[in-house]
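All protein chains but one are shown at their positions in the complex.
On to subunit A.
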Amino acid sequence: MSRELSRLYRALVEETDGRALMAPEQLRRRADRRARNRAAVGALAVAALVAGTAAGAQLVRTSGPGTPPGPPAGTPTSARPTPDASSPVPSPTMTRATPSRTPGTSPSAGPPSSRTPTTIPDRAFFALAPANDAGIAAEFTPGPVLPELCGAEPGGSGIVQRRARVLAYKLTGTPAGYVPDGSYRHSITIYRAGRADDALRELRQAVRDCPLQQVPDAPGVRSTQRLLDDGGYGDESVLFEVRTPYRDVNGRPTGGDELRLVRAVRIGDVVTVLWEQGWENTSSIRSQVDADSRRAVEAIRRWWN
């Protein structure tokens, strides 16, 4: 072993040992307080989201002169296309499904439900396979459901309701108790009739229009975006990757790219997005994202039926 280098490390140890960490009791109290605060903020955010959605729905119901009145709650509407963007929001219970404006996009696996829900319960969100369960409860939080794409906001209009959560997972084989191997920003959005396919089309275009962009808060660092071949998920799907160079603490590239995979899947008027965000320094693994995408689609189909 290098004596010189050992001496330098010893000097670092001696200096570090002169520094004190907080007492364990204090650390536990602080950790518990932060967990409580986080839970409270999460509950408030969900409450605000629910209130905002209700207020937004009310606004849309009463929107503009000439807007046809919405159906009474609980009354099914006809299964007629409603291309008018100002068409009434579905009632708080259930409405008949309105076909997508995209031809030939009927659900690929089994008959679709004849009704499109207008609220999103917890059971609409998939459960991880037991081998991937990191033992960390998912947190429903507001915020972006897609990565930055040169300022575009694909799928930002025609929304009836959206819920999103953060879900940590581990890879099969990672021992229990280890830090997770990755995490998802997982969202489910109900669109007005016929608007979900617009959302996916806008997303494809946004990725195409943004092959290179500056990474926020990382001067001089750029990410690349590109669409990947995809299929077999829901009625249609969009898969794209975001690559960012790995960097050292000084922001200099260290070789290799951090890969993020994002998949949006449309099932009728619902779009679910799995945005793999890694866990600190991990990259997305396609097979894992594929498997969880299938679970996400199955959960939505079960929710409808």
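In this section, a contact is a pair of C-beta atoms (placed from the backbone, for glycine too) under 8 Å apart; a residue touches a chain by one contact, two chains touch by 3 or more; residues count from 1.
Just so we're on the same page, contacts and distances are computed from a predicted model.
Think of the chain that is not pictured: of "Peptide/nickel transport system permease protein", "Gluconate 2-dehydrogenase subunit 3 family protein", "RNA polymerase sigma factor" or "Sarcosine oxidase subunit alpha", UniProt labels it "RNA polymerase sigma factor".
Touching the omitted chain from subunit A are residues 1-9, 11-22, 24-25, 27-28, 30-32, 34-35, 135, 175-179, 216-218, 246-251, 254-255, 279-281.
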